[in-house]
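One structure follows; several queries about it will come next.
The other protein chains are all here in position, but one chain of the complex has been omitted.
The block that comes next holds subunit A.
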Amino acid sequence: MFEHIRSFASHFFVTGEPMIYASDVAIVLFLVGIIFTLTYLKKWKWLWREWITTVDHKKIGIMYLISALLMMFRGGVDALLMRTQLALPNQTFLDAEHYNQIFTTHGTIMILFMAMPFLFALFNIAVPLQLGARDVAFPFLNSVSFWLFFFGALLFNLSFVIGGSPDAGWTSYPPLTELGFDKGPGENFYLLGIQISGIGSMATGINFLVTILKMRAPGMTLMRLPLFCWSVVASCIIIIFAFPALTVALALLLIDRVADAHFFTMLHGGNPMMFINLFWIWGHPEVYIVVLPAYGIYSEVVSTFSGKKIFGYKTMVISLMIISVVSYFVWAHHYFTMGASAGVNSFFAVASMLIGIPTGVKVFNWLFTMFRGRIQLKLPMLWTLAFIPCFAMGGATGIMLAVAPADYQYHNSYFLIAHFHQTLIGGVAFGLLAGMYYWWPKMFGFSLNERLGRWAFWFFNIGFYVCFMPQYFLGFMGMTRRVYTYSGDTGWTSFNFISSIGAYLMGIGFLFIVVQVLYSIKYGERDLTGDPWNGRTLEWAIASPAPHYNFAHIPEVTERDAWWDMKARGESLIKVNQRMAFKPIHMPKNSGLPFIMAVFFFISGFGFVFNWYWMAALGLLGVGICMIVRSNNRDSEYYIPAEDVEKTEAALGRV
């Protein structure tokens, strides 16, 4: 019996790697620490009532943000481990298998469990407030989305200590990921973790599209919509149409692995290239899903910190929409070397270059917005300014990669690695950080320290160029992606060493952000006005942090940049409060169901990972029961009495 358990445990838990034992200890200590602190401070009920069961978009946004920052830490540590291994030739810091697991985890986490939730954090925090709405269209579904993301990410991260991490790259190409070559449960963790959080992403896409189309304040026509909201519309359209392709690809691969099907095997009529095709039908639009909202953030930031309305609002909207459609016609450029016909490659090459045009329009519009503006170099603006040259370079190398014949030279080399890090860090991560700094006072009621933020900014930016510029050269010198070591004869040592230094500088930059947050919690400047940046859109018209119901009176919108227009007319929501009587406010009730349902999804996913079908079935049964309970729930709304609204507004000094 004991032998039996021991042999089970030695397969179940990841063993034999000192770094993982150290992490095991750290994880256990961290969990014990959290449990102890919550019990000691008697905060369990608070955690359940205020956070886990919440359907408030602002709190869900904060939970997304915390998760995203934690995931950024994990993905960043993975990056540093890889750069440490590659700093010098013939190192044995990581073996091949371990290196494979780390680059797989790094890629998957950074795009799916860092960039996506970070965006959803900003969607949640800013969109309803910019629209003058009291919540999203489907608050319950919003909570479901978050918890599905959370448990999907948890399942994926669990592979680190239980069962073993996936090791076939974030793209997970078959036939390598088929059972014949990849027995372990690692790949299953990848498939199920992404699948579960993908359901949440899909729901978020629908939720925010409906919110923006249906929940705008009176007078806010589509052409008066803040550009961030427009970018969310574009992003949500892509989510809705692109995610099903990923769902299908992952589901078919899972059926191959758990039910011995042959969709993507080499034999029995399977075709592995079909997975690659389906993966990129999602995969390329995915990069626009993450970068378009970043464009929206830059538009808000540029306009606010230049003190001017955005230049070329209409062309901004049109180019967002063009990108959201054309982004479906470019996916094959990820596998030009597959051997498709010249016609296919030419079509997708031209489409890939075309998409640079609307992007260029946007860059010029940002520059013209700054032209003759009174620019304030606050943190969000700094990151925006850093984005423009960085993204321009990433775009130029993207055009180089889009030239199909030339791509045969660069394909899967470090040139590609440098290119997509430049667009995804320079485009997306900079935008996310700009958005975080911009909306932080609205989320928490205090600003982040500028001085520490500048240190973070410079370390991160200089580190970025030191890290990735050498990689373009390494690509030209023949270094391919995913190699875990190289010999000194290749002549790659010096560039690799420089690149690793850059990675560490970026790591220091991240630490400065952590210090900045911790320092500002205690000493950060409190935002008492609700409008610390002299903003232009409606979220700055209310108190920071926003009260539970957001707007005591729903504002009337008469112009684009609604809050700026109100200020120009000497109007404010405080005056509206004084003029008009308070009314009861209709709000959704908190619910524990989304959390419980996501736990069942997690149980089911865990069962599928280890082929324990009784557990998988049990989990799915639980999910079904949760849905039935929800369908029969007629008591999901309540009214905040007018007196309570008045009291809250009075306490905020807004009557």
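Operating definition for what follows: contacts are C-beta pairs under 8 Å (C-beta built on N, C-alpha and C of every residue); 3 or more make two chains touch, one makes a residue touch a chain; residues count from 1.
Everything that follows uses one rule, which is that contacts and distances are computed from a predicted model.
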{"item": "Name per UniProt, for the chain absent here [options: \"Heme exporter protein A\", \"BLUF domain-containing protein\", \"Ribose transport system permease protein RbsC\" or \"Quinol oxidase subunit 4\"]", "value": "\"Quinol oxidase subunit 4\""}
{"item": "Selected from A:48, A:93 or A:329 as touching the chain missing from the view", "value": "A:329"}
{"item": "Residue of A:9, A:35, A:96 or A:213 in touch with the missing chain, whole complex considered", "value": "A:213"}
{"item": "Positions on subunit A where the hidden chain makes contact", "value": "137-138, 213-214, 237, 241, 245, 271, 273-274, 277-278, 281, 325, 328-329, 331-332, 338-341, 343-344, 586, 588, 634, 637"}
